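The complex is shown incomplete by one protein chain, all other protein chains being positioned as in the whole.
Every chain is named by a letter (A and B) in the order it is written, and numbering of its residues begins at 1.
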Amino acid sequence: MSTMTRHGAALKVENCGKTFADGTCALARATLDIAQSETLVLLGPSGCGKTTLLRIVAGLENPDAGGRVLFDGKDLTRQPIEKRNVGMVFQSYALFPNMTVADNIGYGLKIRGVKRAERAARVAELVVLTNLGGLEDRRIDQLSGGQRQRVALARAVAIRPSVLLLDEPLTALDAALRERLRGELNSLLRTLGITAIYVTHDQAEAMELGDRIVVMRKGAIAQIGTPREIYFTPADRFVAEFVGAANIIEAPIDGTHLVLPGGRQPIADSGPRNQAVAMVRPETIGIVEAPASGLTGVVDSVRFAGDRQRIIVRGAASIPLTVDAPNTIKVHAGERIGLSIEPNSIRLLPAEG
Amino acid sequence: MRDRIIFILQLLFTLLVAAFLAVPAALSIAAGVTVNYFRGIQSGITLQWVAQVWELYAGTIMASILIALGTLAVTLVVGIPAAYALYVRGGRLARLVEEIITLPLAIPGLAIALALLLTYGGFGSFRRSWLFILAGHVIFTMPFMVRSVMAVFATIDVKSLDEGAASLGAAPWRRFIDVIVPNAAPGILAGSLMVVTLSLGEFNLTWMLHTPLTKTLPVGLADSYASMRLEVASAYTLIFFVMIIPLLVAMQWIGERGNLR
Partner (left out) sequence: MSHISFVRLCLLPLASVTAAFFLLPMARLLLAGSEGPRGLAEYLAIILEPRYRTTLLNTLVLAAATTVATLIIATIAGLFLQRQRFPGRTILVAILTFPLAFPGVVVGFMIILLAGRQGLIGEVSSRLTGDKLVFAYSIHGLFLGYLYFSIPRVILTIMAAAQKLDPGLEEAARSLGASPWAVLRDVILPALTPALIASGAIAFATAMGAFGTAFTLATNIDVLPMLIYTEFTLAGNLATSAALSVGLGVMTWLMLALARSFAGSSVAAAG
């Protein structure tokens, strides 16, 4: 209990890997620092090891020998989850069906021997905070999905945990509700200012909620950075394609230009190489009238999406380019157009390993 | 450390329970092939008791197999169409019928046997024939067949299949033979195994319904337990195990395969 503060603990995950009994390696040895009151998002496709990493921090899995988990510098690696004072929100919510909303929220306090009156006060506080007023005596099966999600969150927060661990907390909800609750969750995390680790496969959630994002792939960390760093300067092709839409172009380099079938494209980010893998985000490509020199292509298809239109352009690069253009521009399939790309927005990626 | 101790205590407890169930069965198997059970296994291993059982009780074994197969035939012919009708028709009447045919599971066999005796005891030739026991077994096992087949219907959306076949112009009985029955096969198989197993082991009803000339295997078993030496009773039980265990294994195998899908 000594580590308990208003804003949670600073966490250190040291050299933690996980190999299961059958020999499969779920997580390569990873080291992470999480600052006090920081929200760290573990992002990646299913099976990337993000949940395993979370469960190691929680104390639900033991790391392979040599791995350590430290809360405020204190080694808790050998402590089971019930001794770690972590608040956990599960994908299934795991609300106790035999208890009311209030009993669920107060359960951790009851286990800690907190007096009834004090418990009720804390529960009432959380009911207000999570907007659950009037539902205190409901049974769990009388709640909607969004309400259940809030109860799960309130229950995890009630114990003033050292760290809040969220395992895909919005995945079980439908799309519209997911978006709304994402906003609520974001403001709640800011209000509480608590250290949090958030696992998700949804890059939009990661962008909005994370102070920093850890992108994971096949049991290893691919990149750690702020949402902006991850989006604009992805470390490799996997990160570029997993976070947002990306055109990945392979082309020879001639000094400061990419040499493309549709023309020469100047780049800012160059190096001593003559073959490049370049990333261009669709919204950074502008459509202009076909110029005499510079990059040109032929419109293959136009898909109108309301706020913008997605245009596929052939002939400009070795692959068809995806362009997100403002919804006012009028082009049609078969039309020859010019493409203008700001040299700064082209990011060269390391060649495929 | 604490988890380890809890694990070991639970394991020991579970092993103890398993021993309670398995040791007597093992003893009976051993006794059935031991020359003298009182002197123990060192008195030698023999098949003489099994042979003696065969001599004395072969009739009951054959009778049980025949009654089990007869019961199976009746439950198939009566139960599959009924399961189809109950599932397709649905509604309150279907639930009532299902409730009624399931009642024999809730009422002790003794009561049903008594009821059958009161009603048909006077019809001498029926009372004395195998059919009397068969009737009891059919009543007792029917719900297993009907429910097992209905359970499959519920998983394969048999109504759409039926309507699909109807849209192609098949008459009701053609649809039943060509579409319904083949698709109900897993349920029919599971139900059949259940019916045969239950019929082979049925005692409560059968003891009341049997006559000296219509004895089944469990009736013979009770007879041997009361009047034969332990080795003979054990050998007889051994024969029963040999008959019933393949059925149980098959049922478990089907159950597991069902779980995997």
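In this text, contacts are C-beta pairs under 8 Å (C-beta built on N, C-alpha and C of every residue); 3 or more make two chains touch, one makes a residue touch a chain.
Just so we're clear, the structure is a prediction, and the values are computed from it rather than from any experiment.
S.K.: Touching the hidden chain in the complete assembly: which of A:16, A:69 or A:86 does that?
M.R.: A:86
S.K.: Where the complex has a chain not shown, which of A:78, A:112, A:228 or A:273 is the residue touching it?
M.R.: Of the listed residues, the one touching the omitted chain is A:112.
S.K.: Could you please point out the chain B residues that touch the chain left off the display?
M.R.: Touching the chain left out of view, chain B contributes residues 2-3, 6-7, 10-11, 13-15, 17-18, 20-25, 27-28, 31, 37-38, 74, 77-79, 81-82, 84-86, 88-89, 97, 100-112, 114-116, 118-120, 135-136, 138-139, 142-143, 146-147, 166, 171-173, 176, 197-198, 201-204, 207-208, 218, 221-222, 225-226, 230, 233-234, 237, 240, 244-245, 247-248, 252.
S.K.: State which residues belonging to chain A touch the missing partner chain.
M.R.: Contact residues on chain A toward the absent chain are 58, 60, 80-88, 90-99, 107-108, 111-112, 155-156, 159, 165.
Just so it is clear, only the chains that are shown with their structure count from here on.
S.K.: Using CA atom averages as chain centres, what separation in Å is found between chain A and chain B?
M.R.: Going by mean C-alpha positions, chain A sits 57 Å from chain B.
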